[in-house]
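Worksheet: the structure to be examined is printed underneath.
Here's a slice of the assembly, chains where they normally sit.
By written order: A, B and C. Residues from 1 in each chain.
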Amino acid sequence: MSPTFDLLSLGEILLRLSPVGNERIARGSLFEKTIGGAELNVASGVSLLGLRTGILSRLPANALGTYAKNQVRFLGVSDDWLVYDDSKDARLGVYYYESGAYPRKPGVVYDRRHSSFTGIATDQFSPSMYESTRCFHTSGITLALCEKTRETAIAMIRAFKEQGALISFDVNFRGNLWTGPEARACIEGILPMVDIFFCSEETARLTFGMEGSAEEILRAFTRRYPIRIVASTQRTVHSPKVHDFTSVIYDARTNQYFREAPYEHIDVIDRIGSGDAYVAGVLYGLLSDPENLSRALSYGNACSAVKNTIPGDLPSCGKEEIDRIIAAHHATGRQSEMDR
Amino acid sequence: MSPTFDLLSLGEILLRLSPVGNERIARGSLFEKTIGGAELNVASGVSLLGLRTGILSRLPANALGTYAKNQVRFLGVSDDWLVYDDSKDARLGVYYYESGAYPRKPGVVYDRRHSSFTGIATDQFSPSMYESTRCFHTSGITLALCEKTRETAIAMIRAFKEQGALISFDVNFRGNLWTGPEARACIEGILPMVDIFFCSEETARLTFGMEGSAEEILRAFTRRYPIRIVASTQRTVHSPKVHDFTSVIYDARTNQYFREAPYEHIDVIDRIGSGDAYVAGVLYGLLSDPENLSRALSYGNACSAVKNTIPGDLPSCGKEEIDRIIAAHHATGRQSEMDR
Amino acid sequence: MSPTFDLLSLGEILLRLSPVGNERIARGSLFEKTIGGAELNVASGVSLLGLRTGILSRLPANALGTYAKNQVRFLGVSDDWLVYDDSKDARLGVYYYESGAYPRKPGVVYDRRHSSFTGIATDQFSPSMYESTRCFHTSGITLALCEKTRETAIAMIRAFKEQGALISFDVNFRGNLWTGPEARACIEGILPMVDIFFCSEETARLTFGMEGSAEEILRAFTRRYPIRIVASTQRTVHSPKVHDFTSVIYDARTNQYFREAPYEHIDVIDRIGSGDAYVAGVLYGLLSDPENLSRALSYGNACSAVKNTIPGDLPSCGKEEIDRIIAAHHATGRQSEMDR
């Protein structure tokens, strides 16, 4: 019997370079180096909570690819499904990120075109993976990067679906990668295969043309497509350093909505990846206790809220820490300031 | 005539290791290195304000002991009363600290068992120290560490008391070192010798079984024991980065309570040691102007409030700076944003 | 024809040394090194917005002078008008700055006496500069430093004025350099030549003895002197880390006041230079669209507000970024949190 993964995600792994402290991209003499990428962030978050995950990606066969591979392992995500590009053009996509401070917004420069990931194809992977996986996740970024990644993603969604895996999809709309109509056309093609769908209210309205209340929008997706669960995050940005966060989940089978009080006045140290942490928390909840959507919602909200306090793309809180945060969020009365 | 110390404190000196910036203990590649320890923090704070202090402690006879000794001197605290452990097992206790950001609390990992300090004994010190000191301070941490430190602390309290020194004691309850009933039994044994007693309202209730208002609790201690002064801090934790702080002091001889308006919305950079800075401010006040408890309260509150803005365990503000902070706190009307 | 500068400013360039992160001047092992100086900050800000500027200054002929010269070029400010001091006493003035956190104010130590700048004289410069410049700017700091810099500044103001350049002057009162009466006497001597005058309400009252409302004060200056434009910043300091900022501009020719809603709850990372950034924004506005004072006001406010979020003395936002900040400040409705 093959080893079993709870979650495999497909996505690009990027080198992330950020100035130290409050310095800017256009000045200073140091970059902090780490890796990130929406789908890796999700796999990493689920792994931290205790499930077995892997990332399907393609890296250059050079020192940066080695760095990325080793970091993937550091995160507890399996590197069994990484493939390598040893062509002369092999490259790891890069993005540069600087944090914001009101009235200055965070800044980002993407340099991900022509990366080795854009050459990923299904025939680079053993078909055995389709059978050994409980859930497959990818996002709109993978669909948007290029024709080849789109084909690969769609072929994998189909193959995983056929083998009975749950299909999770996060729209993750990025206006710098494609237009709204392009996104809509493409994503509507895969929604018939999606079980768990993550879409912000704004994207639902602007890109998918949905109307009505947030609740109506979530339900509308499940009426058009055989989606089981739709989740939508609700973030209030007071300033680049202070956000509120909560979400709503709709379960089409029971026609129920799940909500909880927002995390208010989150100390935002690094906002990147907090949406992916939400997906990770919800997927962890669904994979570890499928019928308990209220619990999945709590994991999603807590993972996302706390990710904002962690530098870099990637979450770093294990299950015990998330459980303490959920308990504190639900608690009333005096709380200890620190455990010692 | 021997040199005279205004304050000697007995306590463990720890190596403190913290990730840089917002990084976490479980990640990253650097630790900021400093020293700390509740009783050293107190001695250091009193020294910064201008009195002569020393620390009674035991260090390993290795490079880390040398580091700690030199840092003690940097702080203006005398190293005359440091003793050294040259056994093979000699070690400096360590603790690892990471700061919090809502909804993530600060994190701490203690690694202080079996340290050289746990072998401290009265016969390692010259008895002359009992005569040359105006005030002796220690805390519940020293009592809780092990049998030997407890015996040493109690013997020293007794010997200093016999020579007429003021005895200052801070409960500093730590649930990871002993239980509430253990703490209560031990501390009640020394309270008959204590002149100045620091105890939080919460500890008074939970550990000592006190009831009634905060004021009633403070007075109750002085009725059961011949304590002259009881001080209790009042901290409101809005988030790991924003606290309010004030305190109340009760003088048993005059049956008076002393209070002042809280410092509100303190920018908390490092909360560790702010309680010790409070003790330092109050002791400085009492030792430099014994009858002026209102002034002692102001020093305690200002020292504590501003310690929150300083990285590491240790305070760093001299008397002139504290005086400016007190003046600003008491002032009304427009204030300069910066002195230049 | 000579090359044309939109703005030349006269002022000292200082080495600025600051502890890293939240460390203090009196502790720690590193200083961040950069340059600053009120008039350089102004020239740099105008240059970032797209105009051609230069700095009139005098540097030591050593490695620190080279550092300063190269940084000036990095900023896009011309080093054509830098002169060098190769005497044995040559030195670059230094200042040490640490940021504040409530209840601790920012701290600054100046070490600028006897610097090479104090030997600056008009005969070190080619008179051609007077003809090739649209606007000349200096501040009260240059007047206050010493007799020689005062003479040089006044001579230059006169010579630029004669050649038709606009004269811009920022009072920038510093109590550690001269007294109020000294400042008043000196500045009143140059106000007959000033076209654009920057003065805070507080300085107007305390130093110049003005009375009445802020509006009345601004107008009063233009009645006493042939000043065309008076601008005054309005900063509310909630804490060293949170300010509000706006300003008012009075146009004597049209007898109009210009105001806009304040930037509220600015995330202050480094407050130094935000007043200079305001001057830069206003001068950019006036030089690029002389009749549009409302636009000049918006540039001034935006440049100043955002400077607070940038470490060091110097601004770092180009015109495109400032335009986005102004647009966001004026916008209503939902805004993107980040552009990607």
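Just so we're on the same page, a contact is a pair of C-beta atoms (placed from the backbone, for glycine too) under 8 Å apart; a residue touches a chain by one contact, two chains touch by 3 or more.
Source: prediction; values computed, not measured.
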Could you work out how many identical chains the complete complex has, if 3 are displayed?
6
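Here is the rule we go by: only the chains that are shown with their structure count from here on.
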Looking only at residue numbers at the chain B/chain C interface, is the share used by both copies over half or under half? Answer same or different.
different
Here the gap between chain B and chain C, centre to centre from mean Cα coordinates and rounded to Å, is 45
Among all residues of chain C, which ones touch two or more of the remaining chains?
21
Would you pull the chain B residues touching chain A in the complex into a rising list?
21-24, 26-27, 100-108, 110, 174-176, 202, 235, 237, 239-241, 271
Please give the residue numbers of chain A that touch chain B in the complex, ascending.
20-21, 263, 265-267, 269-270, 302, 305-306, 308-311, 316-317, 321, 324-325, 328-329, 334, 336-340
